[in-house]
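Every protein chain but one is kept in place in this view of the complex.
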């Protein structure tokens, strides 16, 4: 058994207003590796230490936001099994043939209770991390790790309605664990829910918003707080708009920086956080500790953090 | 599905020649938290960020080494299912009632092809990490993180015979992934095999040895290379015998220090390493790159590393 | 010649409104070592890696602020030589006998053009850093490095009038170098001046304020950005009011956190920054780059940073 079923966030497609500016941001500044531009002008990026072909797809559009996000699952059998369970949960499932999405096997697509489009796939072309698999080294060549020194795509925060239903889907159908939740101190209503399918403190999270299908941020993994400070220096150098400079989340215990791409989509770089296992107790935060839950180094919530989404 | 089945290394029982010296080493110097001494004089320790009652048990004995190691599984149903599969694989399974092992639910015990005694359990008393579960903080009080600043027990390396059979058991019965292997460049025989049930590059590994049931090392997780260097400084301060000071493994990419407890049992502190998923390609090293596989910062194998076990 | 004359910031006396709260802040939370309380109820602290008896003195008073700051000079001859030069510069000098200030040799005292009281001394009792001087180790015992893991007092920022005159005194009389300056983009008037008597990017700095004799902050040295992030975590844990969480100064290139003691005096922890030598070019910033000069990771000046002083 071990790690099976739904494995990880594998792909996000982000709408950008200006492709050139976006490529400069995600590629030249953040240091993701541009691997492809397709016939529709969409641009594909990967982080250096991922094996799959890409994790970020940029699409030029009139408004910023997230087209869809996709999780990779263990194998095609898992896909088949999940299709039935998702339908049983009550969501219509669309089958997308292999090849419709670049470098990808067949996909399942469905809309979450929160209004977001989610996909699942079991196959994507692997191009490796440049180190090889026979007597590989541990350090890629100079220039492969660059920009913010991002290792991998990490997780996603989605804003929307019906987040309790989202969490129920992820727990009952996808067998994620509820790692943490933020509730209203009075009403006890869920304000944010964090779920994990791995040992990470979250693989995806949902924050209550008045409108469905809003994109809060996509997060990228760094190796250490030293690299986080380096990323902060690069963010400053490139005059990237910063929402919250280096801080630590109470929720997840991860160290973080929030900043915006040129279209106004929020990005995060993230490092650390505790090791989660299914038997780790769920942590509950309420709004009486909102500051500490959000940013534990200064215990100060940021208004924009709860209101600005794309 | 996600992370289910066999979860993690949860307990090792180590034989020590001098309990007082051992407690000074694991407790005062390494900074593990002593949680209990039982009626038989065995001493129990935990790392600060673990929730379970203990991960290390020390037993006074006439020879150093490992009595057994135990993995925690997802739930009692998993235990039941695994019992059948282990027997099917061909290993006799002993049932141990709840309470026989301190703070623990029932256990299964069996002997690996390599000669090591392994246990599985689904329940152990949880005492938490001092932070609580309602509006918890992120930093424990002064003195909780001390000594080497160890977060968790991490993994185990066992020396023995029939390591291919061990790996087959872990892959077929426990559904671990084979993450890396070291083979003889000429004969292609397996010399060391690394398996994972999580996103870690290994949860346990086996190294070929002429004798069965040998203990190579138990490893503890640190948060960063900064903490690794701090641990190295503490090791030096306490005049702990060092086998390999701070270096990096080619295999796993983890940064490491090897040192010995006062009884001659090898310990490791470990940080970093890549993120493993079931679709990460298995990496193969052969003896033509033995130095780089073992210690990638100086490409130099250490004789003792392959010959000294307890 | 080498490093001679005026050596370093050696002592600050800070006014606090509540001694118990202040001791909790500077001692228990920040981790400075309390070395003495004198007959007047003043409390003395040192940082672990300093050899001198103390660097911070707290005095209970009705208003927060800085009583005086004191630099240590190379020897008594230096003191004698400087007395003449300071008078020549035009400042009256008061001689204070040995023993008037605790553990201290004789002192010179004078008032800077900016209105601040400054002292010089050549002798203070040394109590060492716990490591000894014969076959010393490199790591003090557990608990000596605690709290924010502060190594030393580092520098001071003073707000006042006539800061150009202050800088002239430090350059001409004390032979400090002008390392950086912030000027008004239009008028070219000096807004902040940074001077160094060592290889640090500043040992003291002056910021223009409408009123004389204002205290902006005292800064303490940390070893690394890892320790800076640790300090930020401790600041958050103890709910210490934060003005600017981890960031980097454009000026000095040092990484920083600003926070307040319970009386409202501003403190800083600081790490890094370039290595200054007398032949390093003076760097000039103007108000068109005020954000980058102050906080280079988000290029955002903070209003309070320029207006709140004690």
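Going in written order, the chains are labelled A, B and C, and every chain counts its residues from 1.
Keep this in mind: a contact is a pair of C-beta atoms (placed from the backbone, for glycine too) under 8 Å apart; a residue touches a chain by one contact, two chains touch by 3 or more.
All values derive from a computational prediction rather than experimental measurement.
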item	value
Identified contact with the non-displayed chain, of B:144, B:229 or B:308	B:229
Selected residue (touches chain absent from view) among A:147, A:254 or A:273	A:147
Identified contact with the non-displayed chain, of C:126, C:211 or C:304	C:126
Listed residues A:234, A:257, A:275 or A:309, member touching the removed chain	A:234
Residues from chain C at the interface with the omitted partner, ascending	1-8, 49, 51-52, 72, 74, 78, 126, 128, 133-138, 151-152, 174-177, 196-200, 221, 223-226, 248, 250, 253, 272, 274-275, 277-286, 288-289, 292-293, 296
Where the unshown chain meets chain A, residue by residue	137-139, 142-143, 146-147, 224, 226, 233-234, 236-237
Chain B, residues in touch with the chain not shown (by the definition above)	224-226, 228-229, 232-233, 235-237, 239, 242, 245-248, 255, 292, 295-300
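To be clear about the criterion, only the chains that are shown with their structure count from here on.
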item	value
Farthest chain (mean CA position) relative to chain A	C
Chain closest to the middle, measuring from C-alpha centroids that were averaged per chain	A
Cα superposition of chain A on its sequence copy chain C - rotation in ° rounded to nearest 5	180
Whole-Å gap separating chain A and chain B, where each centre is the average of the chain's CA atoms	31
Centroid spacing, where centroids are CA-atom means, of chain A and chain C in whole angstrom	43
Distance between chain centroids, defined by C-alpha means - chain B, chain C (Å)	47
Shared interface positions of chain A, touching two or more other chains	224-226, 248, 292, 296
